[in-house]
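Following: one structure in structure tokens, then a few remarks.
All protein chains but one are shown in place.
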């Protein structure tokens, strides 16, 4: 084993696994057969679990590998691909959904942890032809470009206005004990968990400001 | 991510018992750091005990005038608590300086304390890391160290603790309450919760296997003016280069803890006695054993100037 291998725990573990589970591989491009895959239970076999998500008002019964994130449950199992995978590590906000009334990163939550939870995704806010006021404001203000961060920005902004309404403070507050102000700087700070690499920020804040102003 | 079995804990005691008895078990609460690390197999639990359903999400006054914060209180809720904002504003400010609203909506009080370093070499399984794989070496030592610790480090590890909240908790003399598998509980001063890396950087806390943090207890409010000043490259959603938690009394005395520069929240009660007379002496005391590289030597100057700025903020807030 060379030095770079010695540095790598994943590879070490792979080596250990390899000792007791060697399977002959074909010389050509390897493709497994169904029989080879139907082996007896093994320690890395997926653990399946039944759960119900209440997504956009509809109960969705699923049986999922426990490793499935809420994000992948939505995208790959319910085919609600409006929620985006940008980084899968909580560093971009493209996967923002509203779960239990709060915006969260769906990539950093396991689906099984949300058994029974209400989840609102972008598809639950509005549809083409019946846009949510925030979606309509994003269109009017051109508050997007490539569109990939957009559902996350919109879900985040809808939940963010609720947070403001409930008096949740932010880093932008001059006095953290005071009720938060509805200023552009407050909105910017509160939306900073949603990265837009196209750089639509200036327009996004204008879209949100318009919706915020129209609401009591 | 390794396959794992999953259960929802129904009581604190049962959770602790299960954690000690099921091989490879880990607690999961917010999951914002654990899942992040599980995806790249830096964490590979065989069993997850979901503690989110436990009754540990309350913020209550203590008989001696302090505050008992349940381990599952979300960062957002703690920062929004009226008592915290009024009596411990340094804590609210530190919380709000950390992560993003989405992450704060999930991240819990105990999970925040236990989050692991963001050292990029720790996060890259193809690089040597004594924290990730004891004895493999430290690629950061010869690498890029701008975000790394300058005090409390060792030849084995120079990783910094990433939490803002913990820095404020430290300046507030917080203690953590825990429960162990045998049902016993104990309190650990936050100062004693995190270990320095020494030769064993993979051992990060003084918790026993399976020991569950149930609450963080704050003593009665320290009064004074509270400032949390976080310095970072972008204006939000970034880890600290340096942060300063300051509680300053009208006579200029007070308490100081630093973040971004050490493997744990960094405070020195002896050094901070000089706060009123010579603030730079406080920083000099805190950083007296600093070991820097060209990448991060600026943190010494930055820490001094940030403390100056925090004191100026405190003065103008009076």
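First chain written, first letter: the chains are A and B, and each begins at residue 1.
Assume a contact is a pair of C-beta atoms (placed from the backbone, for glycine too) under 8 Å apart; a residue touches a chain by one contact, two chains touch by 3 or more.
Here is the rule we use: contacts and distances are computed from a predicted model.
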Which listed name, "Xanthine dehydrogenase YagR molybdenum-binding subunit", "ABC transporter permease", "Cytochrome P450" or "PNPLA domain-containing protein", is the one UniProt assigns to the chain that has been left out?
"Xanthine dehydrogenase YagR molybdenum-binding subunit"
Which of the visible chains would the unseen chain be in contact with across the whole complex?
A, B
Hidden partner sits against chain B at residues 1-3, 39-41, 118, 120-121, 123-127, 139, 142-144, 146-147, 229, 231-239, 241, 298, 301-302, 305-306, 308-309, 311-312
Had the left-out chain been drawn, it would touch chain A at residues 1-5, 8, 10-11, 13-15, 17-18, 21-23, 25, 27-32, 36-37, 39, 42, 44-46, 65, 67-68, 72, 75-76, 79-89, 91-92, 94, 121-123, 125-129, 131, 135-136, 138-140, 142, 144-151, 154, 172, 184-185, 187-189, 191-206
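To be clear about the criterion, only the chains that are shown with their structure count from here on.
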Centre to centre, by mean C-alpha position, how many angstrom separate chain A and chain B?
25
In their shared complex, chain B is touched by residues of chain A numbered 4, 6-10, 12, 43-47, 49, 65-67, 69, 88-90, 93, 96, 102-105, 107-110, 112-113, 156, 160, 163, 166-171, 173, 176-177, 188-190, 192-195
Which bits of chain B are touching chain A when the two form their complex?
1-6, 28, 30-32, 35-36, 39, 41, 48, 50, 52, 76, 79-80, 82, 85-86, 89, 92-93, 96-97, 99-103, 105-106, 125-129, 132-133, 136-137, 139, 235-237
